[in-house]
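Missing here: one protein chain of the complex. Every other protein chain is in place.
As written, the chain order gives the labels A, B and C, with residue 1 at the start of each chain.
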Amino acid sequence: MENRMRLEFDAVSVNESFARVAVSAFFAQLNPTVDEIEDVKTAVSEAVTNSIIHGYGEKEGTVVVTCTYHDKDSEVVVIDEGVGIADIEKSMEPFFTTKPELERSGMGFAFMEAFMDEVSVESEPLKGTKVTMKKRFGERKLEE
Amino acid sequence: MENRMRLEFDAVSVNESFARVAVSAFFAQLNPTVDEIEDVKTAVSEAVTNSIIHGYGEKEGTVVVTCTYHDKDSEVVVIDEGVGIADIEKSMEPFFTTKPELERSGMGFAFMEAFMDEVSVESEPLKGTKVTMKKRFGERKLEE
Amino acid sequence: MRQSYQCKNGQLIVEMPKEIDHHCAKELREDIDRMIEISHVRVLVFDFSQTEFMDSSGIGVLIGRCRNFGYSGGSVQAVHLNDRVKKIFMVSGLSKLIPIGTEQERAGGRVDGE
Partner (left out) sequence: MRQSYQCKNGQLIVEMPKEIDHHCAKELREDIDRMIEISHVRVLVFDFSQTEFMDSSGIGVLIGRCRNFGYSGGSVQAVHLNDRVKKIFMVSGLSKLIPIGTEQERAGGRVDGE
């Protein structure tokens, strides 16, 4: 089974929870475990929050989230057209943050990596950032 | 307060319930009553189902749902690029359906009109259909 | 999502799904018709105790079953509707076609209203 959806919304913090719910409602079609769906929610929350805080610096902008699945293989892509990241490798180090004044923990990318199977980041300064995350949901018995 | 989102998904029936959840998660930001949110869910379900069944004839296609609000005024637009409607007025009559063989009740537009404050339909044969629905959520006390 | 059916005293009680929309309509329709065919009942009861959502696709399923079942002289009822499903019954006029079981009948477990 295959399916896809694309979600576009204003880069405002109230939409962080909306994005989580929409993405988890979509992947609910795969009959995931609670833990699997919470993993995806957390990862989506990290990427969307980053676009809002870092990408757009809490100014106006649009965040795009696309979700697709093919059988049990899911993919989530989060895109912004914000400031971009100059040094992707450094930004992905745990505890690295450019906004300590906002009490950011620098754990965002670490969480995405911990909760998804694969995370890749493409970014260009002043162009924006694209985070691609993959997760394979476990095979489960069909509910009766 | 203002906000907007745009949702695009494959025209398959499994996405009907996904669309309902996504739309209601978005408008949950307005702190609506359960009844208000159920009204919107029903109306969205009708319009999305119509795009899938009638617009695309259960064949491939993409449905677009946009939601916006400005304070308590919400708007939902459902768009398909399907077969379109030749006689909009007739199609909006209660019990009118072109798919009686699918046991359609012909109540879809009647439900949209019953549950939303305003419904308008634009359509062109072979181009597609755009349904615009508005609802003003009641003023409620903030939860403590 | 398979439906649950209960057949006793000439009544077929169909437990309706959590969400009744176009997505589940076809399977639901076929399932109910198959059960009616094999169970030779004269009273058909739709039990909505699990149902949280229903749109006009559900109306289509109900009207269709009523029509078929009515032909063969059977009677139809709906029980355990929450407020939302009740509203859908009212707005659609379905409540004129299918009597809604009362609290008393529910409490007593009797749903055929006779």
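Note that contacts are C-beta pairs under 8 Å (C-beta built on N, C-alpha and C of every residue); 3 or more make two chains touch, one makes a residue touch a chain.
As the structure is a computational prediction, the values presented were derived from the model and not from experiment.
In terms of the touch definition stated at the top, the absent chain reaches A within the entire complex. The chain that is not drawn here is touched, among residues A:M5, A:A22 or A:I52, by A:I52. Residues 13-14, 16-17, 20, 35, 38, 41-42, 45-46, 49, 52-53, 102-105, 107-108, 110-111, 114-115 of chain A touch the missing chain (whole complex, contact as defined above).
By definition in this document, only the chains that are shown with their structure count from here on.
Inter-chain spacing, taken between the CA centroids of chain A and chain B, is 27 Å.
Chain B and chain C have centres, each the mean of its CA atoms, that are 26 Å apart. For chain B, residues touching at least two other chains, in rising order: 14, 17. With touch defined as above, chain C holds no residue shared between interfaces to two or more other chains.
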